[in-house]
Structures are given as C-alpha cells and as structure tokens.
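Here the complex is missing a single protein chain, while all its other protein chains stay put.
Each chain gets a letter, A and B, in the order it is written, and its residues are counted from 1.
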Amino acid sequence: MADALVVRDLSKRFGGLLAVQSFSFSVAENETMALIGPNGAGKTTSFHLITGYHRPDPGSSVVAFGRELVGLKPHDICAFGLARTFQVARPFGHMTVLANVMTGAFLRGRKLEAARERAREAIAFVGLEARAHTPARDLTTIDQRRLEMARALATEPRLLMFDEVMAGLNPSEIDQAVALIGKLSGRGLTIIIIEHVMRAIMAVASRIVVLDHGQKIAEGEPKEVMSDPDVIRAYLGSGYAAKPAAGEAPC
Amino acid sequence: MAGTRIPPGVFVAALAVVAVAAPLAMPTPFYVDIMIRVALFSFIGVAWNLLGGYAKQLSLGHAAFFGLGAYTSTILEVNYGVSPWIGMLAGGVVAAAASLPIGAMCFRLRGPYFAISTIATAQVLMLLFLKFRGLAWGAEGTTIPNLGDAPLMMQFAAKAAYYYVALALLAVALVVTWLIERSWMGYYLVALGEDEDAAEAVGVNVPRIKRHVFAISAFLTGLAGTFYIQYIYFIDPNTAFSFNISVEAALVSIVGGIGTLWGPVLGTALLEVTSALLQSWLGAGLGGVQLTIYALILMAVILLRPTGLIGLLTDARDRLFGGGKRTKEVVFDG
Partner (left out) sequence: MLITLAQAVVNGLLIGGIYALVSIGVTLIFGVVKVVNFAQGEFVMLGMYVSFFLATRLGMDPIVSLVVSVPVLFVLGMLLQHYLIRRVLGLGDMPQIFLTFALSLLMMNVALMAFSANYRTIQTAYSNLALHFGGLYVPVPKLIAFAVAMGLSALLWVFLKTTDLGKAMRAAAQNYDVAMLMGINPDRVFAVAVGIAIALAGAAGSLLMAFYPAYPMVGQVFVLMAFVAVVLGTLGNVTGALIAGLMMGVAESLGIQFVGADSGMIVVFVMFLVTLMIRPNGLFGGWAR
C-alpha cells in the first residue's frame, strides 16, 4: 500500500532541549497508527511539527501523499488534507457548534447552504446534533473534543491526527470513540492518534510507534510493542504505570 | 447572530424611511448637523467594526486611513481640480493600499501591542504631514475653495444634502457588513478573532483574511475622511489624523455592541446625542465634560454589559416577548 505520510529525521530543539530527535516513521494509506510514549516524550510536539505550527530543524522532512510539507503554513497543510485536533480542545467559544463546524466546512466550498449541510453531517457523525445551536464555550470538555473532531472532519481530510481525544472518557464513551474511529477508517481515511488509553489503542491501531525523550524507541504491531522490554522500561521508568489509563496527561 | 438577527425587511424599510425623512422635520440646521455627525461616525464605526469587532483586531489608529483619504481627495481637488467624488474613491484606494504595509508591521503584534502599533503608525503619518510641507501645506493646512452650490464638487448649499451623502455611505457600509456577516468571510473573521491557531487548523489563511478585512475597513474609513473635510472646508494634519477619530471609531462600536451589524449605529446615536445635549446645556466650555462622559459610559459598558446597547435591547426584547435565552455575550450561529 502507498504511504500517506513519510516523516524522516524530524528534529526540533527548543533552546537547550531536544524535544524531538531524528524521528522517522511512515503511515500507509488507510492505516490507523498510534503514537504513544510517556509524558513529555515529544508526541504533541511532533504533531505541531508535522502540521506546521512549529518549524522543524533543518534536515527534517515530512512528506504527505507525495508532497513535502516542511515550510508550509498550518492552513496550507489543512487544505492539503491533513486535519488535526488539539490536546486541549480549542473551540471558537462564542460561535455555536454549527458555526464552528461550518468554519471548517468552508475550506471545500464557500457556499453557505452547502457548508451548513456538510457541517450538519459532520456534527451528526460525532453525535452532537442535539447541541448544534449551543455556544461552544457552554459545552462539556468531552463535547468540546467531539466538536473539534467534527470541525476537523468538515475540512474533508485524507489524514486525521487526533491528540488524546479519549482522555477523561468513561468506558462506554471510549467504546463510542473507538467505533467512531473505526467508521472513519472504514471510509478510507488514514488516522494517527496520540493516546494513553491502552484498550482503545489495541482496538483501533494496526501499528504503534513509541516515543521517549524525543526519540523513537519501538515500532510494530500492538502486541509485540507492548511486550518490548524498552517500552516497558520507558513507561515504568517514568512512573506511567502508576497512573490511571484514562487520566488526562499534559504532554 | 442571536440578538442581532437582521430585523424583518419591514423594520429596515421603516428605519430607512425615517432616516431619509428626518431632516425635513428638523427645526434648525443645528439638528441636521448632529444627524450628519451621527451618520458619519456610525459609518466610521461600522468600518472599524469589521476589523475590530468581528476579527477582534483592536485598532486605535484608524485616523491614519481617515487622514489619507482626506488628504488624497483634497490634494487632487486643490492642486489638480479633480472632483472630490473621484477623489473620495481615490482616497479609499490609497487608504486600502496603505493598510497593506501598515498591516504587515502591526499584525506581527497581538492584542494590546497591536493597538499600540496602530497608534504609532497614525502618529507617524500625522507628524510626517506636519513636518514635510512639500507633502501638503504643513501645519497650517488649507481651506477648500468654496464654490457655493456645486454638487459635482461635493459642495452643497443645503445641509441636508451632506446628510444624505453620509447616510448613503453608512448604507453602503451596513450592506457590506451584512453581506460579510452571512458569508464564509464572516465565519472566518469571527473564528480568527476567537483563536488564530485553531482557525489555521481548519484551513483559514489567517494572515490573508486579516489583510483583506483591514483593506476593506481602511477603504471605507478613507471615504469618511474625504467627506468630513468636504463638509468642514478645511484640512490640516491635526484634524485629518486626529487621535479622536481613532478613539471614536472604536468607542461607538464598543458602546453600541462590538461585532454586531447595528452596534456602531446605536453607539454613535447615544454618544453624539449625549454630546449635543451637553453642548446645549454647557455652551462652548464643554471640552473635558464630553470625553469624561464618554469615558464613564465606556467603563460602564465594559464592566457591566460587554455586549453594549445591543445587549440591553436584546434583553428588553426577550423580556417583552419571551423567547431567546439571555446571553452575556454575542454568539455567532450557523
């Protein structure tokens, strides 16, 4: 299968801190990959680097669907078909859910009615219909994350990047989210998730990449990665195992 | 938008009829003068509001565009005999063109420092026109030759005619805002005003939209500059680039209801009528009083009712007719 995303030697130094070091990985089209690692491992930074929010250090390369993305602005990257969510949801607070999602939908057509239609579809897809006219700042944290997924979907991406969309969910909500990701994958989308919820990762991801201190320490099928001694050491070493799997983790 | 939903066409039509017929009912030119000021500053406020209200880029330097528009048409008229009607459009174009480099500098800063950098640009322009006499008459300024009743040169014998020009400008700005508000651009403006990074994440080209709305806002403000100078027959840097213009543009929008179609109009009506009443009570010596009252009204709005007069009216309507949930802030709906 063709590669959707090929990242080569992705690096980023903030002052004296090497946040990401020569990180390379690739994702095949229609694959669902999980990016995991202890807190501060550089997962969210990698998302920022890929989607143009931080500029990677020289020598880094990010190729999506055959095109180099380094140097492009976030809106260009979104227009090219990579959509993301933020670890802490960032809804447009004074806009209703519908207006939020329509803002995303305008990327693929500036007609008001058509955008409203596409936005309603995306809202229905994440199950927020009942809240369509609620101002986004009045939503619960969980609904704000749903909203952000709908907003990303409305841009009609080929590759979706979800940053801890399941943190803080209860088991039945996790099942819903897993089903949602399954449905998206069924539509042919490529998906990368940053996640701490192991149950969800095992359910949706066909492959796992593990980051620790900005470096890739393991990669492979979920079962083999989770029994890799380096991975276990990275997690136990950082005290991760002591934390509840569904806890929110600032990264 | 909840609360600022365009009133039914009937309402707008009635308002238009009243606005057009009003000068006929005015006993003295003093009142027509107030109406001209209301129409003009509403117009400037609506222009400011596109950038400051919807996109939340709080400019305090709109005098730059007002002054550039004013000087462009005046130079064209006095030195080259060009009609101010053409000069006005040219002034708008010059103001819009100037917004590009000004935006390139000022948009590097956010929030309060954006506001300060816009003050600085307007001040620089004023100082340049004061200092370099070769540019245009230096500090003394110049008077516009009075041609009597010359509509083609935007000079009228009847005060009411000036009022209709200002009213027409206001109508144009309101229609432009109305069209933007219910198009993709309105959504993009509000979104980037809320969170620039999140707007970029859904494909909004934030720098480009800011540039565009700044240019539209500057263009309209430039038109106002031409009109004002034609109305008072005099120009100098302190008048054309007056900081008070920048302040009033922002003030009327905030007091009336920031980021709403009718907010600047309501705000201007309140402030200008207050100011006119003060003037008739206190005569000429009202220097500090007027701005003191403005400042107190502004503080009251910020601390008590950030949605401004529009918010008050919406509440009143909801209390009378039931309906909508009370909301302290303006919400943009799909």
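Please note the rule applied: contacts are C-beta pairs under 8 Å (C-beta built on N, C-alpha and C of every residue); 3 or more make two chains touch, one makes a residue touch a chain.
The structure presented is a predicted model; accordingly, all values stated were derived computationally and were not measured.
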{"item": "Missing chain: touched chains present in the view", "value": "B"}
{"item": "Of B:I254, B:L271 or B:V331, the residue in touch with the unshown chain", "value": "B:I254"}
{"item": "From B:V32, B:A47, B:L192 or B:L298, residue that would touch the chain that is not displayed", "value": "B:L298"}
{"item": "Selected from B:I116, B:A157 or B:V273 as touching the chain missing from the view", "value": "B:I116"}
{"item": "Hidden partner interface residues of chain B, rising order", "value": "56, 58, 60, 104-106, 108-113, 115-117, 119-121, 123-124, 127-128, 130-131, 247, 250, 254, 258, 287-292, 294-296, 298-299, 302-303, 306"}
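Following the convention adopted for this analysis, only the chains that are shown with their structure count from here on.
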{"item": "Separation of mean Cα positions, chain B and chain A [Å, integer]", "value": "43"}
{"item": "Residues of chain A that touch chain B when the two form their complex", "value": "51-53, 73-75, 78-79, 83-84, 86, 90-96, 98-104, 106-107, 110, 112, 115-116, 119, 132-133, 135, 151-152, 154-155"}
{"item": "Parts of chain B lying in touch with chain A, wherever the complex brings them together", "value": "182-184, 187-188, 190-191, 194-195, 197-206, 327, 329-334"}
